[in-house]
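Sharing a structure here in structure tokens format.
Every protein chain of the complex appears in place save one, which is left out.
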Amino acid sequence: MSDLIIRIGGEGGEGIISAGDMIAQAATRSGLNVLTFKTFPAEIRGGYAMYQVRFSKDHIMSEGSGSNIFCAFNKEALDKNRADLKPGTVLIYDYPDGDIEEEVKIDGVHCYPLPMSRIAKKDLEMYRAKNMVALGALSYMFDIALEELKDLLREKFGKKGEQVVATNLKAVDAGINYMKEHQKKTDPFKMGSAGKMAKDVIIISGNEAAGLGAVLGGCRFFSAYPITPATEIANYMAQWLPKLDGTLVQAEDEIASLANVLGASYAGARAMTSTSGPGLSLMQGLLGLASIAELPLVIVDVQRGGPSTGMPTKHEQSDLFMACHGGHGDAPRIVLSPENVADIIKLTAEAFNLAEEYQMPVLVLSDGSLGFRTESITRPDPASFKLVTRARYTGGEGFRRYEVTPTGVSPMSQPGDDVAGAYIATGLEHNESSNPNFTPENRVKHCDKRFKKLETLVKNYHAPELQGDGNADVGVISFGSTMGVSREAVALARAEGLKVKALHPRLIWPMQVEHIKAFAATCKTILVPECNAQGQLAELMRGVTGINPVSYRLYDGLPFSPQQLLAKIKEVM
Amino acid sequence: MSDLIIRIGGEGGEGIISAGDMIAQAATRSGLNVLTFKTFPAEIRGGYAMYQVRFSKDHIMSEGSGSNIFCAFNKEALDKNRADLKPGTVLIYDYPDGDIEEEVKIDGVHCYPLPMSRIAKKDLEMYRAKNMVALGALSYMFDIALEELKDLLREKFGKKGEQVVATNLKAVDAGINYMKEHQKKTDPFKMGSAGKMAKDVIIISGNEAAGLGAVLGGCRFFSAYPITPATEIANYMAQWLPKLDGTLVQAEDEIASLANVLGASYAGARAMTSTSGPGLSLMQGLLGLASIAELPLVIVDVQRGGPSTGMPTKHEQSDLFMACHGGHGDAPRIVLSPENVADIIKLTAEAFNLAEEYQMPVLVLSDGSLGFRTESITRPDPASFKLVTRARYTGGEGFRRYEVTPTGVSPMSQPGDDVAGAYIATGLEHNESSNPNFTPENRVKHCDKRFKKLETLVKNYHAPELQGDGNADVGVISFGSTMGVSREAVALARAEGLKVKALHPRLIWPMQVEHIKAFAATCKTILVPECNAQGQLAELMRGVTGINPVSYRLYDGLPFSPQQLLAKIKEVM
Amino acid sequence: MTATTEALKAKDYRSGIRAVWCPGCGDYGVLNSVQNAFAAHQLPLNSTVCVSGIGCSSRLPYFLKTYGFHTAHGRSLPVAAGVKLSRPDLEVVVFGGDGDLFSIGGGHFPHIARKNVDLTLVMMDNHIYGLTKGQSSPTSTPGTVGSITPYGVPDTSNVNPLAYALTYGATFVAQGFSGKPKQMDAILQEALNHEGFSFVNVLSPCLTFNKVDTTDYFKAAFIDLPEDHDKGNLVAALDRAFNPPAGKVYSGIFFQTRKPTMVENLRAINKKQKADKNMDLNIAVDWFKP
Partner (left out) sequence: MTATTEALKAKDYRSGIRAVWCPGCGDYGVLNSVQNAFAAHQLPLNSTVCVSGIGCSSRLPYFLKTYGFHTAHGRSLPVAAGVKLSRPDLEVVVFGGDGDLFSIGGGHFPHIARKNVDLTLVMMDNHIYGLTKGQSSPTSTPGTVGSITPYGVPDTSNVNPLAYALTYGATFVAQGFSGKPKQMDAILQEALNHEGFSFVNVLSPCLTFNKVDTTDYFKAAFIDLPEDHDKGNLVAALDRAFNPPAGKVYSGIFFQTRKPTMVENLRAINKKQKADKNMDLNIAVDWFKP
């Protein structure tokens, strides 16, 4: 068995999330790869919570398609997932003496009742241990990292004393024993150990990855306003920046946080903010200021269901239009699209280099799926992160901050440099010396200068990654977490012998038109799957490249599954 | 002579603007059509100001190409316009004893010195009357509404007393007499009277037109924050709304002004705000709220040079991307594109009907050229404005505010209706009863409902206006004030026997895809001229229709001239 | 619509929607007092509008049967002003949290207050961002730990909501505590009674995320304003707001004055302009005759 998906569902607050985190961590220790997926209730308390872990001995590309094993902590969870309980899957559920009133029989589904509530309450006299009972049962039944789990328990609860450790271990054992004694395994699922964990593995969420990427990318100034699902980025930065002698500000709103970042950037810092759609909307005006004043900065946008407050805890990829084209006037920006957690680290760090090199705002478009998920990944080596810094004024008279150059990039001075470097950064159209100037000639010259930088970038940026080769019936192009799903779906299609390819661009704006056209030239049909209602990437791509892709849109708050996408690929073939 | 363009240039504060306004008004009284064009200095005081009036016995479509007559109040103005002084044109300039030091001779240009400063200072002992001296000279030399001008002077200054009237009349006569005595007319320009003014003519600026259109469209609640070049809309509303028992609020910022409007709309009002790019950027989040809560409202955006503070007094059409696609999430909006001042009245009024009918925000995209210009137009008849009002809840149990219907439109209740109509308007995704609901099925259902309204609209909205027929080598599509220029350029091209057509859409978003495609099918090349750097309309059109137009972009702060566009038409032929 | 002359009871203001707050959340108490105050004034269900921003506290309008608008984070006040100024016949009550009203919405507060817009604003002050799971808010005590301030809030001072409202020109300013329901009932009734902008700050503990400013802490800290407190004296009210006895917080009505409201001011202008809904629009058009 090389791939297994376990899903746990129940009431928010029943320890679903911590149980999921633990088994993911234990599995990572046992050498498995993991990729998790959670959904939170919209409210602070109560409501349905779900945690899914995908385990594999191979690299995991996405959340996967459905789940093999579902563990229902209560009736609501069971009801919500009933439709997904396909023949061949496994159900473990709280029965008897939970709120599920009848034994469950579903054709072809391996149903194992486990009275987790009763065991926790009656046998262990600690209702909170219910999740540990379930964990024990799951770990045992499917042979996942049992020893590692127990070790982890000892470490985790060690600080809380022997007693706590003992109770939790007892709960795990109770789960194991109940299954041993009462259930005969009828299903085929058995993960097994992957041997030893590779030495250089870490387990990290997408949001933490953005924080880590920023730190590795040299970010030392950060300001943000809390917002779901991006707050964890700020939490990470808040913890580490002071240790690095950096500066963290919790601002009064998103406008202020971007303003803080602009000031810090002007003064020389590698600076960043993180937010989600509602925050990014508020930042549009100041983003334009960053473009015209040519200030490097990074924004990580963890997209959520929109518009307005929308669906704060749900996955969506509907900020692409705004990322590329929001705000008034013509203002160049760079937008990067990470595929998975490792990519977030890499691209967030890279975002700082691009911001510095091209002196403009760089947006990293994360999304709900990426932000909340946890992945085991190869440990990034800090030494491998090379920092590119802005072209700097080196002193001397006659300095012009916005000197027009062949690349569009001009050296920057900053306060503390000498007086001859002094200039007034401004949101007004200006001449090379940064003085306001609205003559037609000057306007065109400086507008062209700013957009020239995008041309330079497109010329210099590495080609988008190609999956597959030769001519194809279908070529898939997507962005963000949907790239991982596409990669898996295309792999599945190719394994079936279908002529399918994919292009995985990291630079989503400006578009790498030549590369996209060359790719499209090898495909009969271009398919653009994305998680939004308008088909934003498809429209932009049509608008910029003239290629006319088939747009495939999902906007129900969930990521695509590879099977869903595979079916679509076959449909458009 | 059926068409004449006079331009006056000088230092801001020398009465350039008032002189221009006066001759435009006088000419209107004499039965001529007028269309004006001004540029202001960026600063409050000083700097170059320019006022241009185009006079014609026929309908005027645009600012025109260059000018026939230039009147230079000072050296700066002369220098700035020297390049435009083509053979055959006329120059009147302040000489001698102004700051122009030498007599001006330009090959083929009819140069008439007029010592306006000296006459005003020495002969009249009132430097402020300089502009009246120039007016007299212009009116006399080119036979434009001399009697009407004098009448106007009497009316305008009547309140200030006989003395003031006398001085101003004297100044006008001084200008006339100087020309009579010292200059021999060598140029051919002579406007002449158009007989009597038609009874139903008004003279009005584009910004005032937005105000008047709003009033005629039933707007009774208005909130705004001052911003160039949109403030005059607020000024108009401020003056008239109290008389109509309406409500005007000067808000603390643009976010507040749109929030005010949202509240008023929820409570039942036809409500509006006006702004320019920097304000519209700030409104993006709340625009999404209007979309998802399905609240009717109108925003007039008078575009200016961007991004950021940009070029506040300059013309540009660079907010189109933001108007259609700004803000996070997928949020339907309607965007209207007026061609000229009369159109602004019509479309602003219509915007309220569309907002009410489709329960969503409607943006009217004006621009610097339209907002600042004055036109003589046929007087709109208030009786011809029919108000469409929102579908209303009519009482009774079982009401669901967001009931899914075939058109996407559901009846609205409002406070004051009965209790069964009560609901909580919200920016969260919700079910038919407006309660928060994030299930995948509900999400898709309501997102589709909201976009369904755009489909209904596109089906119902009148076809875009077609200029020309049959097959064409070039078909022009543009928006806003550029439509007027296109109309004139296409008329010129057709007069030359070229096979050129144009489509003039008032509904710019959602796009009328079928109509555009049908039009494109009759043209070899589609040309999209627009005043922005990115080719925003061209990209959107390509993105939505798949048609691949030639993009023609001007972004130097000025509108296109018909000749410029005609040349491009010929180039792409 | 069923015409009824029967008096509305507190429970009649409650909608069918279950309150989603954590067990023990102070906001439950606020909801109760609001129902009581509404009933005391017999506010008509169909012409009362409850407006809020975003936050745990801002969910309150859903739990009432009146009309409502759950706006965007920080925008409750200007939306409510739009409702009230376009429809002065409506009773408009605004709810929100300390983050919603003093952080992201802090730019609107002064202007709504100084314009004396006829609204009643009830703030549920828990010294924390509840909905986003425990970040420090502008009213958090400096030094306390939040998720983005793991080493303590570095701000030199925090927002004093009462002093702010007083300085802004609010014409009614009071403070209550969700653990003192009787007093809160009385304050809310007064606030609804007040003509003009009234601000009630309710200390409403967040059980889940605020482990410092807890119910017990407030219980111990809350003391009534002195009997002789002069509600008509702005500077005295500011003094009470800034300088309570050490470790204590005052509750009660700090300030009340009657000034022309925004609705009255706008009406006066319209009257002077001989406002006429049915004015002949030809007049507005003919103003542009050349």
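Order of writing sets the labels: A, B and C. Residues in every chain begin at 1.
Criterion: contacts are C-beta pairs under 8 Å (C-beta built on N, C-alpha and C of every residue); 3 or more make two chains touch, one makes a residue touch a chain.
From a predicted model like this one, the values you see are computed outputs, not experimental measurements.
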Selected from A:F55, A:W240, A:F372 or A:F438 as touching the chain missing from the view: A:W240
I'm checking contacts with the chain that's been left out. Which of C:L8, C:L207, C:A221 or C:L234 qualifies? C:L234
Among A:I176, A:V261 or A:L503, contact with the omitted chain is made only by A:V261
For subunit C, residues in touch with the removed chain: 102-108, 110-111, 114-116, 138, 151-152, 154-160, 163-164, 166-169, 171, 196, 234-235, 238-239, 242-243, 259-262, 265-266, 268-269, 272-273
Take the complete complex as the reference. Which residues in subunit B touch the chain that isn't displayed? 43-47, 224-228, 231, 234-235, 238-239, 242, 248, 250, 252-254, 278, 308-309
Contact with the hidden chain only, please: which subunit A residues? 25, 28-29, 197, 201-204, 208, 212, 215-216, 220-221, 223, 240, 242-245, 247, 249, 251-253, 255-257, 259-269, 271, 285-286, 289, 293, 376, 379-382, 395, 414-428, 435-436
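The rule is simple: only the chains that are shown with their structure count from here on.
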Between B-C and A-C, the pair joined by more C-beta contacts: B-C
Distance from the mean Cα position of subunit B to that of subunit A, given in whole angstrom: 44
Inter-chain centre distance, subunit A versus subunit C - centres from mean C-alpha coordinates, in Å: 38
Whole-Å distance, C-alpha centre of subunit B to that of subunit C, is 42
What residues in subunit B touch two or more of the other chains? 285-286, 289, 293, 426-428, 436
Touching at least 2 other chains, the residues of subunit C are 54, 72
